[in-house]
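The other protein chains are all here in position, but one chain of the complex has been omitted.
Up next, chain A:
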Amino acid sequence: MSHVLNTYRAGADERGHFGLFGGRYVAETLMPLILELEEAYEAAKADPAFHAELRGLLTNYVGRPSPLYFASRMTEACGGAKIYFKREDLNHTGAHKINNCMGQILLARRMGKTRIIAETGAGQHGVATATVCALFGMKCVIYMGETDIARQAPNVFRMKLLGAEVKPVVSGSRTLKDAMNEALRDWVTNVRDTFYIIGTVAGPHPYPSLVRDFQTVIGEEAREQIQKAEGRLPDSLVACVGGGSNAMGLFHPFLDDKEVRIIGVEAAGHGLETGQHAASLTGGRPGVLHGNRTYLLQDADGQITEAHSISAGLDYPGIGPEHSWLKDVGRVEYVSITDTEAVEAFQQTTRLEGIIPALESSHAVAQAMKMARTLPKDHVMVVCMSGRGDKDVNTIAQAMGQDMGASL
């Protein structure tokens, strides 16, 4: 890799590598499918009809563009930088996940697949997948760890209402990574009729590039909106990172704007020093899992260790390979926020702005507030409000030590 890059947006090379990261580390049974998917995606990208249909659905069904909202009370409370929220929480189904699902279901239909599988952690991707399957009349199976099913009950019921079969995963830590293992086992068994809608910018090539492409609508809109509101590009971007799809979607259109500082926020769980966290970039090292090489939480023997975060959507021991690359080349800064800080930010956002943020997004807000306090008033910051927090109210009540029925 050269020392000075002309662009950070060139994407993966033809073999799906972002520098050291990415690639196609999958069982032979899946290789022909992944190659077929890559071919189908390249064809779709070059087809104006595909883009037109996707654009129509994003506008009329998802409700795009999502607003860029100036959070004046939060800005005032922090007393520093101007904080804007990119409101992905206002999308249909309540998170950014639907942007990607809509793109992938159109691909699945083009490829003649009739059965959709997906993994989910917080349930947002599961709900988005179940939604597009209902819309297109396709059979839908969602793999979800038993631990996550317990802490995200409302989303589980929503998926069922939408006609999806939710399969509880009882192997391993019973969270997102195990759900992904099970989805891969299903795919390897049902290769001919099944399309796997991966929910984040991870997995074997071409998924990291494909999911990023479907999510860059976030950053493209934000770029236009902030220029309209402020007459210039923002000074900084902040987004939470589990697998990293909302972050990649916001960041990517700005990667070559050197004056824009870009910050990804990982989940520090109980604190990095406790070992109970989900910060793979800060606390992990490169390894191979789920089809790609990326930073992973692992022990000395290369066994994957369990991640911890109060947010089910960030509770994953890996991260998208393009983030690993952006960290190593130094274009994006990655920091982390603890469970406690995220819960605090959740409450602040609710009280100050009347917006109940997802616990995932609360990590980004916590970081934004921390930074805003120290920055000048003409600093413009865009924070990705990746999802809404209705699904998290049980967890929050527990964290606050309160019964949901009791008065606040």
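Just so it is clear, a contact is a pair of C-beta atoms (placed from the backbone, for glycine too) under 8 Å apart; a residue touches a chain by one contact, two chains touch by 3 or more; residues count from 1.
Quick note on the criterion: contacts and distances are computed from a predicted model.
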**Study point:** Protein name, per the UniProt record, of whichever chain is missing from view ("(2Fe-2S)-binding protein", "Stage 0 sporulation protein A homolog", "HTH-type transcriptional repressor YvoA" or "Tryptophan synthase alpha chain")
**Key:** "Tryptophan synthase alpha chain"
**Study point:** Option touching the unshown chain, where A:G287, A:G320, A:P357 or A:G389 are the choices
**Key:** A:G287
Exercise for review: Have a look at A:Q298, A:S311, A:S324 or A:S361 and name the one touching the chain we're not showing.
Suggested key: A:Q298
Review point. Looking at A:N181, A:S280 or A:S386, which residue reaches the missing chain?
Key: A:N181
Revision key, fill the gap. Touch rule applied to chain A and the missing chain gives residues 15, 23-33, 35, 171-172, 177-178, 181, 184-185, 188-192, 286-291, 293, 296, 298, 300-305
